[in-house]
Every structure is written in structure tokens, then in C-alpha cells.
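All protein chains of the complex are present and in place, except for one that has been dropped.
Letters are used for the chains, namely A and B, taken in the order the chains are written, and counting of residues starts over at 1 for each.
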Amino acid sequence: MRKKSIGDRLLSILIWTTGSLVYLFLTIPVLVIVLSAFSPNAFPEFPPTSFSVRWFHEVVSNPEWMESLRISVILLFIVTPLTVLLGTMASYALARLSFKGKEAVQAFILSPLMIPQVVLGIAMLYLFTAMGFTGTLWALVIGHVIIGFPYVVRTVGVSVSNLDPRLELASMNLGAGPIRTFFRVTLPLIKPGIIAGGVFSAVTSFGEISISLFVSSPQTITIPVRTFNYIEQTFDPSVNAISVIFIIISIIALLIIEKTIGLSKVM
Amino acid sequence: MSGIHLEHISQHFGEQIALNDVSLTVNEGEFFSLLGPSGCGKSTLLNIIGGFLEPTKGVVYIGDQDVTALPPYQRKTGMVFQSYALFPHLTVFDNVAYGLKVQKKKKAEIKEKVMESLSLVQLEAFAKRMPHQLSGGQQQRVAIARALAIQPSVLLLDEPLSNLDAKLRKNMQTELRNIQRNVGITTILVTHDQEEALSLSDRVGILGEGRIQQIGTPLEVYRQPNNRFVAEFIGQVNIFEAVYNEADAAFTVPHVTHSNGQHLQLQAAAHQEKREKQLLMLRPERISISSEREEVKPNHVSGVLSDVSYIGHSLRLVVGLDHGEIIVHDSDTAFPELPKVGETVHIHWQPEDIVFLDSKVHT
Partner (left out) sequence: MRIKKKNQRFHWFMLLPACLFLVVFLLAPLVMMLVLSFRDVDSMMNTLQTYSFSQYIHVFTTDAYVKAIGSTVWVALQTTVICLLMAYPAAYVLVKAPNPRLRAFFYILLVSPLLTSVVIRTFAWIVLLSQNGLINGMLLDLQVIEKPLSMLWNMNAVIIAYVQVMLPFAVLPIATSLTDMDRHLRPASMSLGAGRIQTFFHVTLPLTIPGMVTGAIIVFSLAAGSYITPLLVGGRMQPLLPLSIYQQVMQVYNLPLAAAMSFTLLVCVLVVVSLLSYLLKRWEARMHA
């Protein structure tokens, strides 16, 4: 649409201004956190008067934060492969099967995203207590996998729907069985979806708090949980430094996702 | 009801020039086709007429009014799109009534006009249906009814039949022509299908590389193409290079040898530019095949048959010459037995069937 009368022009300006303001609103936390992280004071000022990295030093030299980092990273390396495995398999199966009630199963697989996390949290707490391993790393693993793998299901689902099923048919025509076909033909072609899903799941696990807060113990405090405790109890400004690290991680993650399958298709 | 007049329309998209100094006039009540290959700028031109694009240069007149600066909703144009663009959330009735509701017409008047429009396309019974319940052809007819309901000055159609299958397309072409004659509205059709353009239009405008290559009636454009582009785009054609021979005051075609062994000679008409080189065209259906040598024929050439295709009502033969080949279309009835590949065949044509092509672009 290139035709613009005065009224149209005003309308355009209005829309773009409002839209941009909304994006500004979305970005405020990031700006605030960056400001805080590099400010020498506990509370940042605007405009900023000086620049300091003392909070980063504090984080790195604090054994508690380092322990939490260790836990979060270990979790990451266990949870991500699991979610990728479960999610990819489920997503592919759902795309290739058709049966009565398939929609219900699909909803079931994606349901962890829709159930209020407070409910999920206490349900898991109860289950793990009954099974005897609440407070262990495995409790956290299970919790993170439950809310992480639906993301993989979704992103792999996008890749699979872009995959021409006739490629698999061709492969089987040439004598390869379904397993071989899956590994030789399907998997390489849905790699983008898997990578994007893995990244989403990893970042979600890294930042997960709603369930972790319920099922963690003093031995398994992840970074988000420790952040929460600090904010609640002490207000240690080194939280700012952690936040900046999170933001950097999320932007890198986004770039990876954009490079692999393109953000527009993921959500 | 108005005519359309375009003056020196140019459209630039950054570095790319989509339309280069296009001027044309469409007469009131005329069915005019804009014909050209994909990417030649014809849809761009239609969008400019409809008001969806502001031309980089030039003026658009609808009737006597300069509408160049007017947005689409202030022009009285009705547009039909290739994808039908029916509002999926409205019934057929509401789709057709849409423009009338915008004009704030009274309910009774709207109903009358909508049913009138629908009867033009014979879809009155479908008024309560939703677009997704209709077939492609039916959707297209609703799109036409919707555009006509607002009684526009001009009807613009952007490749409206491209999404239909061949048979349906033919039927819709006839219907379109009938509706247009019925209503008498100035119509501009954009298409890349030259058969469609030739069969439906009063006049055809051929666009190539952003310029008008020729405007004329279907007959003119087919029989007297201005240049190679037009000749090759419309129908099938044989094209030769001719060289002017001062001594003989005639053109010879170096690559085509007469049956008597000499180079083919063509008498040049008095006004014909005596250029060094000239392009000639010869339509395949103007060539006849004879199995015996008939010396009397003025243009008589022999060659070896390299391909035969039987299309039912006609044959397409490719005859290999000393240099190059000639395509011949002849009717089925001329051949009690089909000729075989590898046979020597003799072909001939009338001298007046040869058309000299200018290399000029015409507006």
C-alpha cells in the first residue's frame, strides 16, 4: 500500500509510534538490568554516573554462585539430550500417525505448557516425596524435562511438516526399512527443528524456577533459585550481574534459533 | 462508464525499472487485454490503475479525471484478483454486498443490487453459502459479481483465470466475455495466456521488458507483429534473417535455399526499409506441405522431416533445411497418411505471408 493521504499518513504514524512504544516497554527490563549490572551502586541511577564491573567480580568469587552455576550447567547437559530425544521421537510419531483421538494425545503431549506451573510444582513435590527422591538432582531433571520437551515437540513439528513425506517413501522404495530411513533421511532434514528445540529447552531449563523452587534442596540450588532467594532475603546487587549473563545467553540462543529454523515458525 | 488514459507511466523499484514510459488509452466499453510474459510489469500497471501503487512518473486518467493521487477507495474501479480474495468470514451475499454497505446504501437497495449481480454470474442460489463451500470457478464468479455490484467505471482483472483448470478456464473465458458485453463496462484483463487475450479482447496491448511492444486488435497483433518480441510471444513463428542485395534490389534469405538451388529471393515492397539486415517472420500455418514438387509455387523449398506431432486437428512438422529448420502447421485433412520422419518433404508458401519485422518498439 503506497497510497497515502494526510489521514492515512497520520494513521501510519500512530500505528508505528504505538508499536514502537510497546517494543520499548518490552525492552525496559533489559535496559534496566544492564544499567544495574554495570553500576557501582546497589541501585542504579539514570543517567549513569560511572561504570564498574564489581558485581561480576563478586559473582565469580562467590562460592555459592559458582556452586549454583555448576548445578545449573550439569542439569543442562542432562536435561537437554533427554528432552531432544523424547520430543523428537514424539513429534515425528505424531506427524506420521493418524488415529482416533490423535488430537487429544497431541494436547496431552503439549499440556505441560498449559498447566499452571504452581500446580505442576506441587504435584511434582508430592510425587517425588512419595517416591523418596525429592531434593535430588533427578527430581530437578524430571521437572525440567517435563516443561522442556514440549518446546522440542513444537519446533521439530515445524521441521517435520516442511519435510516432504515422499522422500521417506522413496527411501523405503529403495529397500531401506523405517529405522534406517529415519536415521538416514529424516533426521538430517529435521536437524534445524531439533537444534532450535534443544536451544529452547536448554534455555528454559537454565532459567526454570517455578517448579525448581518446590523440588530443590539446599544441595541442589540452581542459579534462578538462588537468585530468587537473594532477591527475597538480602537483595544482593550481584543478582544484576547474573541477569546480564542470562540476557546474553538468551540473545545467543535466539540467534542460533533464527539461523537454524527461523524464529517466525517457532511460536 | 469511462475510458482509461495512461500518460508516460514509469515505475521504479529502487534500481529496477518495472515500467518504462508506458502510455495507452483504453476506450469506453472496450475489452482490453494486457498481455506479456511473467515479470513484464503488467500486474504493476494494473495496480497503478487500481490505485494500489503510486507511479514513479506519469498520470492516470479515469474518464476525464486525473486520479493519480487518489487512493484505491476513492477510485471507481472494481478489481478481481487471481486468488479471488473473497472474504472468508462473510457469506457470498455479504461479500457481494460489501462495497454497497460501505456506500451506506439502504438494506432493500443492497439486496436488490446483490441479487442482480449474482444473477449476472448465475449464482443466486448460493447467496447464503460461505466461500470455502464453493468451487474455484464459483468463487471467481462471486469475485466478479462483487466487483460489478458497486457499478465501477472500470473492471480490472489480474490473471483471474490462472488458478482454474484448462476446461473450466475455457468456460469462464466465454462467460467473462458475455458478462462484459452484457454490462458494457470498460474492462482491462491482465494475462500471460495469449490465446485468452486474443479470443476475449477488442484490443490487446503487449508488454515486454517494461515497455509497450504493440497495441492493436488481435488480428493486427497476430498477422502484423511489430517486432520479434511480439511475433514470438503470440503463437508459433518461424523467423529468418534476410540480407538486402543492392544489385538485385531484393532481399535474399541466406539460409534458405529454393528448390531450384538458388537462394530465396523476396521482392521488397516500396516502403520497406532497405536495411542491410532484416528480420522476417512466417507463421507455420501459412506453409503447406506438398509431396510432389510443384514448380509453379513461388516459394518452394525442400527439406527432410525431422519431427512430426499429431494434435488431432492439425499436424506440427519440423522440417530440417540446409541451415536450421522450419515449423509447419498443416491441417489433418491434408494427410491421408502421416508423413514419416526422415522423408524428404516439399513446402511452399505465398510471398505475401512473409512479414517484415521492424526492430522498433511501438507505443
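Heads up, the rule we're going with is that contacts are C-beta pairs under 8 Å (C-beta built on N, C-alpha and C of every residue); 3 or more make two chains touch, one makes a residue touch a chain.
Note that the structure is predicted; figures quoted are calculated from it, not measured.
Engineer: Hey, which of B:G3, B:G99 or B:G208 is the one touching the hidden chain?
Structural biologist: B:G99
Engineer: Where does chain B touch the missing chain, residue by residue?
Structural biologist: On the side of chain B, residues 50-52, 71-73, 77-79, 81-83, 85, 87-89, 98-99, 102-103, 130, 132-133, 146-147, 150, 156 touch the unshown chain.
Engineer: Of the residues in chain A, which ones touch the absent chain?
Structural biologist: Missing-chain contacts on chain A: residues 1, 7-8, 11, 15-16, 18-20, 22-23, 25-30, 32-33, 35-36, 43-46, 85-87, 89-90, 92-94, 96-97, 105, 108-109, 111-112, 114-120, 122-127, 130, 142, 145-146, 149, 153, 172, 177-179, 182, 200, 203-204, 206-210, 213-214, 223-224, 227-228, 231-232, 239-240, 242-243, 246-247, 249-251, 253-255, 258, 263-264, 267.
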